[in-house]
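A single protein chain has been omitted from the complex, and every remaining protein chain is retained in its original position.
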Amino acid sequence: MNNLPSFPQCYKVDSKPHKFCPGCGHPIVLKMLGQVIDEMGLADQVVLMVDIGCSLLAWDYFDLPTTQTHHGRTVPTAVGFKMADPGKIVIAYMGDGGAYAIGLQHTLTACLRDNPLTTIVVNNTLYAMTGGQLAPTTMDGEITTTTPGGKKEFETLKGPELLKTVAHKEAFLARGSTEKPLVLKQYLKKAIETQKQGHFSLVEALSACPTNWKTNAPKTIEKMKELEAFFKQGEF
Amino acid sequence: MIKILIAGEGGQGVQVIAEILAKAAFQEGQKSSYIPNFGVEQRGGVSLAFVVIDNQPIIYPKFAKADIVAIFSQRSHERIKEYLDEKTRIIKGPAITQKDAGLPSRVWNVWVLGQINKEGQMVKKESLVKALEERFTKQFSQNPELRELDLKALNA
Partner (left out) sequence: MGNQILAQAAKDAGAKIMFGYPITPSSEILETWAKICLKDKSLSVLQTEDEMAAGFGTIGACLAGVPAFTATAGPGNILMQDAVVMAEALRIPMVVMIMQRGGMSTSTVIYSQEEVRLTCFGGNSEGFRIVYSTSNLQELYDYTLKAFQMAWQYRWPAFVLADGYQGKMKGEVEIPDQKLSIPNLSPILKKGVNLRNCYNLEEEIGEIIVNYSDEYQRKRQEMEEYEDYQAKDAKIIILSHGIVAAAAKVAVDQLRKKGISVGLFRPITLRPFPTKAASEIMGKTQKIIVIESAIGQLSGLFKEELFGLNTTLIEVNKPALGFTPAEIIKTIQAYE
């Protein structure tokens, strides 16, 4: 029990307990992020921007300057802020819809330009806050509310792989999973270091959404294994 | 006209029992309306349901004061204060009263549904059962035990 890590110092205590669903991956990602910020001593430098979707619930998660933006527009807001105040560590925190659908051109262009940002994409293969619709990362055959027969018509978007084709060689692209939080933590650390070195970074975190997957605990773990088999983890 | 307000947290099954109640009234030949009211969080957060049952067409689905209010959680009590007047009858769910008639928490919402109808006598018991069965056809066929529990909760 005494080996449990304590909550990050940069947590905003009065917004706890948090608003995410039981079993959600977001709190795991955010906790790892919080630990990285603590360990790197970056609380005075970090500015956090969140998308619209379940990521918006992180608006008061940390005692860090944070703003909600509009769906898909987190990256351009981050780009503008970083241009105005390059000394800050700017983090764009989004879901798979914000990063890869409505905001795809912004994510891609920021990578193309090698904007020094850190983008975190929480990938749960569907649109959670709106009730579980198709996402660019919905897997083959996966059932969502808008693909009730199972998605078959087109490919699944694999973000880091796609961005690799336009990324600077010093950019950092990785995919981790909430099933391996300490590995994810390392990726987040590297991503922030990459921003400090002046390059683009993106960490995709495979994450569970038991609410919209309609899975109980054992089935959620099973489905996470499916995600891990479908989406390659590691640095790209 | 009878006005029912059900209030709880996302995930407690507030909306589903409101739908069943409204459907039951409709199937009996009464007029009914149902409107949900919730924020963005999928779980937790506000979840309100307004149900109106009448023998005339209902023009507006919300109301100022409720005849019956069912509350699922202590937090939701705050949110529904403005809908109470001296005549409002309040039903508290097992999460508040700790009295669950031996039922597991996943059917507490159906227990509350039974209590609402007991209090307000708005539909026949059979109509409620029928609407419940229809709503949970898939779940009941996969899990017959659930059906038993729900019926027990409704009749408690």
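Order of writing sets the chain letters: A and B. Residues in each chain are counted from 1.
Please note the rule applied: contacts are C-beta pairs under 8 Å (C-beta built on N, C-alpha and C of every residue); 3 or more make two chains touch, one makes a residue touch a chain.
Computed from a predicted structure; not experimentally measured.
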item	value
Neighbouring displayed chains - absent chain, whole complex	A, B
Identified contact with the non-displayed chain, of B:I2, B:V40 or B:V129	B:V40
Of A:D60, A:E193 or A:E228, the residue in touch with the unshown chain	A:D60
Hidden partner chain, touching residue among A:F20, A:F81 or A:F231	A:F81
Footprint left on chain A by the chain that the document does not show	12, 44, 47, 49, 52, 56, 59-60, 63-70, 72-73, 75-85, 88, 105-106, 108-109
Those residues of chain B which, in the complete complex, touch the missing chain	37-41, 45-46, 79
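To be clear about the criterion, only the chains that are shown with their structure count from here on.
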item	value
Chain centre separation (chain A, chain B; CA means) in Å	37
Residues of chain A touching chain B in the complex	19-22, 54, 56-57, 128-129, 131, 211-212
Residues of chain B defined as touching chain A within the complex	11, 40-45
